[in-house]
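Yeah, one chain of the complex is gone here, protein chain that is, but the others are all in their spots.
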Amino acid sequence: MRTFAAFILLCALAGGGCATVKPWDRDLLARPAMKFVTCPSLNGIDQHVYFSKEASMGGASLAGGGCGCN
Amino acid sequence: MQLDESRPRSVRSKLRSAACLLLTAAAPRMVQAQDPAPSPTPTNQFDLTGLFYSERIRVLEPTIRYTRISPGGRTFSGQFGFDSITGASPRGSLSSGQVQTVTSASGRRRSIAASELPTTEFSDSRFAVDAEVQQPAGPFSFTLGGHFSHESDYESRGVSGKLTVDLNHKLTALTFGGGYNSDTVSPVDGTATGLAPPGRFTGIVDNPKHVTNMLAGISQVVSRRWLVGVTGSLSTEDGYLTDPYKILSVINRTTGVPISEVSERRPDTRSRKSVQGDSVYHFTSNVLYLSYRRYWDDWGVKSHTVDGRYRIPYDESLFVEPHLRFYTQSAADFYRYGLIQGESLPSYATSDYRMAAFRSVTLGAAIGFKPSRSTSEWTLRAEYIGQFGDKSPPGAVGVQSTLDLFPTINIFSLALNYRFNR
Partner (left out) sequence: MTDVRQVEDYFVGRFAAMGGPCEVLIDADSPYRARHAVEIAEVEARRIERKFSRYLPESVVSRINASNGRLVPVDDETAQLLDYAASCYEMSDGMFDITSGVLRKAWTFDGGGRVPAADAIRDLVARVGWPRVTWKDRELTLPAGMEIDFGGIGKEYAVDRAAAIIGGEISDPCVVNFGGDLFATGPRRGGRAWRIGLEDPDHPGRTSIDRLDVSGGGVATSGDARRYVLHEGKRLGHILNPKTGWPVEDAPRSVTVFAETCSEAGTLSTLAYLRGRGAEAFLRAEGVRFRIV
């Protein structure tokens, strides 16, 4: 757990230094396609399918709910 | 087409100084973006999704999701889903190389071919309800969620919370989340005693299972075109973690023929960890989504997942998005393709192929369509998932070394999503 916190903190510090995007350059970032997850419904289904077919779980979001499928 | 930020910007920097001098008296200022969302009336968004999935089992899963964005910025979303699963699932036992008859839990008798792995017919349905409320407050955003699902042998109740902080003119976002699930596993004919022959039960009807999970993540806008994120998560489970219907074969130490069966048994605690990196990169018009996840737990399972999607828009209303995913996992410490007769029983054992070492490839494509002059969107997605394991593991004894102990699993799925606003 401590390694996580350190890793996240390191990325935060590194990230702060590389932010040089000016307001007039934020055109692309406003687009709906510029998100990690573009369709939460389909993403949710995927998580469920992989969770029930593999031993791994999770990643970038909290586990939604349990099921008898694993 | 990358902006070349490293070379000296000769004219641009001279121009900057010249313009600063020109506009000293009055320089046009940038105002900050104002939150929350401005629409005077709340927006209601509906997502209708249908999944059809087929391999040995067939799953049909319609879900409805409703999202309401209020003028104050608060978002409420609720989702209701229903799964219907039918088909045959591998029991975990091995084939004999001879004709074998299997009696299923519901009393049906079924003969299978000599070299096939024995399966059980089953049919089940599940419904799930999820709700979530998100409230922005300045640079913070709080989310609270709840979950409830029920199927004939499993019930799950959970709550979760998340906090997001926007920093650095909204170029950096930190996320912290946690959740707790309290589940009950109630196997259909009673809870089988682990590592004992089928037919012996513990007498417990409802087995509790508790899951606590936490995550922390950071996302960063690196440049005009590039968004990256890293997330770490930690999850602990305790309670009944065994699959109540799966068994292992006990095989003769020389011939490899199955002699008897025992129910599987898994530890009653599990600690899972993962780290995932995500990237979204916008080319001139196409967008590349990449992610890598490293997962490991204290059952000995380690996995790598690489997932990539490439969105190719044709104009404002249509896009095509191919998808490729590679996955490899190592076996759980207590995975056995079968137990050897005469050897002492391990503390834990499972033949569930999902706990074995295998590789998986997903190949798919999605098409998105947004009719003009409309806020609705259609997304159709077709995917193939293949799972490939060790057909002839080194420990295979006798006849088992001639049989395919990990038949390739081919899964086809089709999902359709229709999103509209009212």
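A and B label the chains in the order they appear, each numbered from 1.
In the analysis below, a contact is a pair of C-beta atoms (placed from the backbone, for glycine too) under 8 Å apart; a residue touches a chain by one contact, two chains touch by 3 or more.
Owing to the predicted nature of the structure, the values given are computational and were not obtained by experimental measurement.
Of the options B:Lys209, B:Arg224, B:Arg293 or B:Arg309, the residue whose C-beta touches the omitted chain is B:Arg224. Against the chain not shown here, chain B presents residues 3-5, 7, 9-12, 14-19, 21-40, 170, 224.
Basically, only the chains that are shown with their structure count from here on.
Distance between chain A and chain B, defined via averaged C-alpha coordinates, is recorded as 12 Å.
Taken in their complex, chain A has these residues touching chain B: 1, 4-5, 7-8, 11-12, 15-16, 18-21, 23, 25-29, 31, 33-36, 38-42, 44-45, 48-50, 53-68, 70. Across the interface of their complex, chain A is touched by residues 5, 30, 47, 49, 51, 53, 61, 63, 65, 79, 124, 126, 128, 130, 145, 147-149, 151, 153-154, 156, 158, 160, 162, 167-169, 171-172, 174, 177-179, 181, 183, 185, 209, 211, 213, 215-225, 227, 229-235, 243, 272-276, 278, 280, 282, 287, 289, 291, 293, 295, 297, 299, 301, 303, 305, 311, 313, 319, 327, 329, 332, 354-355, 360, 366, 379, 381, 385, 387, 409, 411, 413, 415, 417, 419 of chain B.
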